[in-house]
Structures are given as structure tokens and as C-alpha cells.
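Left out: one protein chain. Kept in place: all the others.
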Amino acid sequence: MKKYIFKRILLGLLVLAGVVTITFFLTRVLPSNPAAQWVGPRATPEQIAAAIKTLGLDKPLIVQYKTYVLNLLKGDLGVSLRSKQPVLTELKTYVPPTLELVLISTVFAVIIGIPLGLYSAKKKDKLLDHFCRFFSVGAVSLPTFWVALFLQLIFYRWLQLLPLGGQLDAKLKLMYEVPKITGMLTFDTLITGNMTLFVDALKHIILPGITISLYPIGLVARMTRSALLEILGEDYIKAAKSYGLKDNLILWKYALKNSLGTTATVLALSVGYTLVDTFLVEAIFNWPGVGNYISTAVMSMDYPAIIGVTLLSASSYVILNLIADIIIAVDPRVRT
Amino acid sequence: MTESKVPYLHIKDLKVNFKTHEGTKKILDIDEIKIDKGQAYGIIGESGTGKTVLALTILKLLEMPPGEIASGRILLDGDDLLKKTDKQMEREVRGKKISMIFQDPMSTLNPVYTVGDQLINVLVKNQNLKKKEAKVKALEMLKLVDLPDPERCMDKYPHELSGGQRQRVIIALALSCGAEFIIADEPTRNLDVTIQAGILKLIKNLQRTLNVTVLFIANNPGLISSTCDNAAVLYKGEIVEQGNTREVLKNPKHPYTFVLLNAIPKSKNEKINLSRIAITDVEENLDGACIYYNKCIKKTDDCKTLQKNIKISETHTVKCCLAEEN
Partner (left out) sequence: MNTYNSWKKIKSKYAQLRLNIYLLKKNTLTKWALYGVVLLTLIALIVPIILPEDVHVTQDANPRDKLLPPSSDHLFGTDELGRDIFKRVLLGTNISLRTAVLAVGAAILIGVPIGAVAGYYGGFTDELLMRLTDIFLGFPPLLLAIVIAAFLGPDLNNATLAIALSWWPWYTRIVRGQAVSLTERPFVKAAQAMGTPSARIILKHIIPNCIAPVIVQASMDIGGVILTIAAISFLGLGAQPPTPEWGLMVSTSRNYFLNAWWYSIFPGLAIFFTVLIFNLLGDGLREILDPKTRKN
């Protein structure tokens, strides 16, 4: 058990090292011109040459790689070519809003996706099952970016109920001092007790929240359903029924605990999808998160920023998968 | 057996089919089974004859579809189980009146809960106990089934137990319900021979001491002879012979029962006469013929049309037109 977890952590580190290497070489091997980016569009050849020197682009690739890795180990992600700010500092301000969205989507995935999958499996081939399946397949088939526009059209343009984008109303930002504790506004405004700000923050997060949540809900519901169908066919479920245990107890306690491993893996996967979905959605809602940051970085070939975000997303994804695998390993069936 | 007495479990004209893409397939066609209260009743048959389907049908746990109960009645204390809804079965019958010991000790226990937890769940539900009381009772149950070191077993997960120990836990679970009727579906099938004997003895003792009714399903007549008062032989979903266990096993009248009994070596020196088992791939499809017609070594032309139950004695019936009436 301990050996397994140790091995798994080692593999996680290997994967992260691989991710760094692949991303680094991608940025160098593939055609792009960071030096020109650094000095801007109207630079003289001398300026570009100077920039190449400052950025260390004249050195052999392997030396550049070494410098990059050494800096990385010190926690230095490099300097953004566009803003000339350290990438790490920039990420610190961009991560919390994204985390806010990811947390919301994960909570929804758990409290809506799991019961949906559960009842769908219980009522297999009944009307409810067909509805749930259609909904969950539909949810994973929706282009997120389009859903964002669609919701804006309905709730902003037609019903005029919710704001178009951003985290807070511009006027309110001037009137009140916006709390900065975690960086997640709905949370910060709630614990500081500023109800006006909280309600406004809540209004702003509804549309991006829904958009981002649809995919994970569908994914979790689908996977829970198929995992459960397999378990409900097992002998021990039949046996539990023969002992007169209630259907609901069997479903919620017996079957669900047995499907925990699958659910954990799926949640890790769904967070992975959500992270990338923010790339598509945040720009539409003008949400000041990592997704917004990387879409600008991608447009301007700001490679330190791109590697920074890639590394951040990949490491959170790897860590989540690690946690999921450990949860599975804690399962007494796998435990040896 | 007196005719006037109402049997505890009475199965009548039960027909169960499986619907597949190739059409409807007959799985069970049982004329009658009567089991009295406190009795142990055995059902023998090779694998695939519908023994487990019968057990699951009584509890209404048969998967439908593909299963389908075409007709019949299953009366428990005069109450027709087939007329009950699933909710009624859950509330009134399963666990309360009937529970079941499943055949595979490896897959019958939930792998992610400890033995104690599983027992406590069942006890809390069926005996209206508080959690603490249930824990005490669970320990008692484990002692009752002669599980070595019951205290430690309470906190163990199923995979930490041996096959025999698991089967004892499963018996404890079935008994914990407090049901008066227990279906034991080949409880010793996947166990070593030495352990088999222990489990059999346990079931027999418990049946006597707790005065429960047992429907004992086995593929080996030897297991029935020591445990059951009455027995039935099942072949392709039909009961071909039934009655008092000793009479059926000592004096088999159906050619199939004969073959079944002879397939088991009684002692080292006895040779099995394999010639009695007709091995044939030819499957004549005859409607209305005796179900054993294709494999029977004694068949006559009468067997193609005649199918009737013949009473050998008050306590012994056989479904073979060649058997002589007494």
C-alpha cells in the first residue's frame, strides 16, 4: 500500500518533468519568434539582436533548457514577454477567480451529477433513465463557448436579468472597497459581510458558473451511471436485497461506496476539462482568470506565460489524478 | 403428510421463461412443490436446470427482463408472493419471512464494508435494534455460526477471510434477518470437501435448533441425503421425481435420477457404469414428449406422447410413464 502510493507519487513527478520538457521544447522547436515579441512590432534589427541576448536565445537549446529548469526549481516561471512582469506574480492574481469557477463546477458535478447517474442506473430503461441519459449526453455535447453566448443572449439581452460579464459592477467597485482575502469574490464578500457586493458578485458568477458546470455534470452523471450498472448486477447487491435491506440504502450506501473509485477518477478528469473550458469561457465573460490570461498569451505567443499556465494546469491535473488513485488504493479490495 | 394440512410454501404450476433475441426459452415448469413448516426440502439437479432461477423467483429477485413469470402461484402461508409488488416484497417478505444463502461466498459479501457493518445493517433493518444492540447481536450471530475468533472477524473485510469463513458469515447474515424460511442455494459449491461437511452440519443444526424451514439446493444428491426430509429432482426446469428423501434416493424410479445417483462413486472400489449415461448430440425436438426423452436409455414410443405424474407411494411421485404404480 505504502509502496504503491510512493510509486504513484514518483510517477506523478516523472509526468510533471515530462510536461515541462515537452512544453519547453515545443516552444523552441516550433516556429515562433520570442525576441521580436519582446521588443514589439517596430523594433530595429539591433534591438532584436539585443533582445535575443537578454533572453538567452543565442545559447544552445540544452543550456536554455537547463537554465529554465533551474529557475523553475527556484519557483521562477520567467517573465512574460508581453507585460514584462514575472509570470508567477501574474498567475497569483489570475488563479483565484478561475479556482472559484472550478470549485463551483465541481460542487455542481457532485450534487447534481452523482444523484442523476444514480437514479438513472436505478431506473434503467425507464423514462427517468432516458431523460437523464439524454441530458447527460447532451451536456457533454454542448460547445461551452456557444453556451456562454447563448446564456448572455437570454439573460442579458432578452430578459435583462443578469450582467454581461466581469466579476463586479463597475459602479459598485468605485463605491465600496472590494475585499481581497482569497481572491474569490463571492467568498470574500460573504465573509466580510458586505451583502450588496455579495449579491452583485453572485449575479456575476451565475452565467459563467452554469456554463462551466454543464460538462462536468454530464460527465459525472454518465460515468456514475455506467459504474453503478455494473455494481448493481453484482451478487452482493442481490444478496443485500434478499436480506430485506431497503432499495435506497442499497443504492446510497452499498452501491455508491463501491463506485467511489470510479467517481474519484471521473471528478479528476472533469476538473481537467473544466480548467481548459475556462480558456474558452472566461474571455467571453470577461472573467479575470487564468483562462483569460492564457488566451491572450496564446494570441501573442508569450511563451513563458503559456508554459506557466500549462504547468499549473498539468500539475493540478496530475495531483488530482494522484489523489483519485490513492482513494482507489485505499479501497479494501485493492489493498494488500 | 396429511392432505388437509396447508403447506408453508406451496408452489403451483410455476412457469418461468427467458426472452432472448432468439425467442422465448422455457426455464422452469414446475407442477407442484409443497414444503411444510420446519422441514428441510432438497432440490437436486445438474447445473443449468433452473435451480437458482427458482430461488430467485421465490424472492422475486429474478431479473425481468429477460426473465418472465408466465403463470403460476407461489403461496407462502397462503399468501401469493407473485401478486406482491416489489415494494411489498421489500417490506414484508425479503428478510422478514424469507432470506437466502447464496452459492458463491466470494461475490456475495460487499467488498467495501466490514463483516460487522454488514451484519449490523441487516440487524438494524430487520430486528428494529439500535446500533449498539445490533453490534452485540452481530457478535452473537458470528458465534452461532461457529466462526473462530468472532470479535476480530467483526472488523475484517471479506477479502481477509477464507472461503469457509465467508460462507459462515453469509449464513449468519441470512439468519440475522430472523426469517423463518431460508433458501440455501448450493451453499457448499465453491468450498473444499472438508469444509463442505462443516457447513452442512452447521446448516442442519441451525435448522433444528432455530426451527426454520429450509429449501436446500444442491447438485449433489449426497448433500441432500443427510440434511433433507423431502427432496425433488429437477431436470431442465421440470421436477421429474419427488418425495421422501430416503425413498427417492434408495429407490429411484426415474431413469434420470438413476443416472444422477450412479454418477457418484460410493466407494473406492466401485466402478461407475458410464454406459448408463447416454451421450448424444442428437436433439429431437418433440412437443409433448417426456423432457428426458432424448437422453433416456429406456425410452419407448409411449414416451413421445405420454407425460404424467405417477404416485409410487403416498410420499413418492415420479414423472415417467414407464414407472409402475404401486
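As written, the chain order gives the labels A and B, with residue 1 at the start of each chain.
As a convention for this text, a residue touches a chain if its C-beta (ideal position, glycine included) is under 8 Å from a C-beta of that chain, and two chains touch if they have at least 3 such contacts.
Note that the coordinates shown come from a computational prediction; the quantities given were computed from them, not determined experimentally.
Peer 1: Just name the one of A:167, A:189, A:211 or A:313 that touches the chain not displayed here.
Peer 2: A:313
Peer 1: Touch as defined at the start, partner being the missing chain; which of A:26, A:88 or A:190 qualifies?
Peer 2: Residue touching the chain left out of view: A:26.
Peer 1: Which residue, A:49, A:63, A:107 or A:149, contacts the hidden chain when the whole complex is considered?
Peer 2: Checking each option in A:49, A:63, A:107 or A:149, the one touching the absent chain turns out to be A:149.
Peer 1: Determine which one of A:114, A:237 or A:269 touches the chain that has been left out.
Peer 2: Going through A:114, A:237 or A:269 one by one, A:269 is the residue touching the chain not shown.
Peer 1: Touching the missing chain, which residues of chain A?
Peer 2: Residues in contact with the chain left out: 11, 14-16, 18-19, 22-23, 26-27, 30-32, 130, 133-134, 137-138, 140-146, 149-150, 152-153, 156-157, 222, 226, 229-230, 233, 269, 272-273, 275-276, 279-280, 284, 295, 298-299, 301, 306, 310, 313-314, 317-318.
Peer 1: Could you pull out which residues of chain B are in touch with the chain that's been left out?
Peer 2: Residues 18, 20-21, 63, 65-66 of chain B touch the chain that is not shown.
The definition used in the following text is that only the chains that are shown with their structure count from here on.
Peer 1: Centroid from C-alpha atoms only, then distance chain A to chain B, rounded to Å. What do you get?
Peer 2: 54
Peer 1: Which of the residues in chain B come into contact with chain A in the complex?
Peer 2: Residues in contact with chain A: 56, 59, 61, 90, 93-96, 98-100, 102, 104, 107-113, 121-122, 125-126, 157, 159, 170, 173-174, 176-177.
Peer 1: Using the touch definition up top, name the residues of chain A that touch chain B in the complex.
Peer 2: 234-236, 238-247, 249, 253-254, 257-258, 260, 331-333
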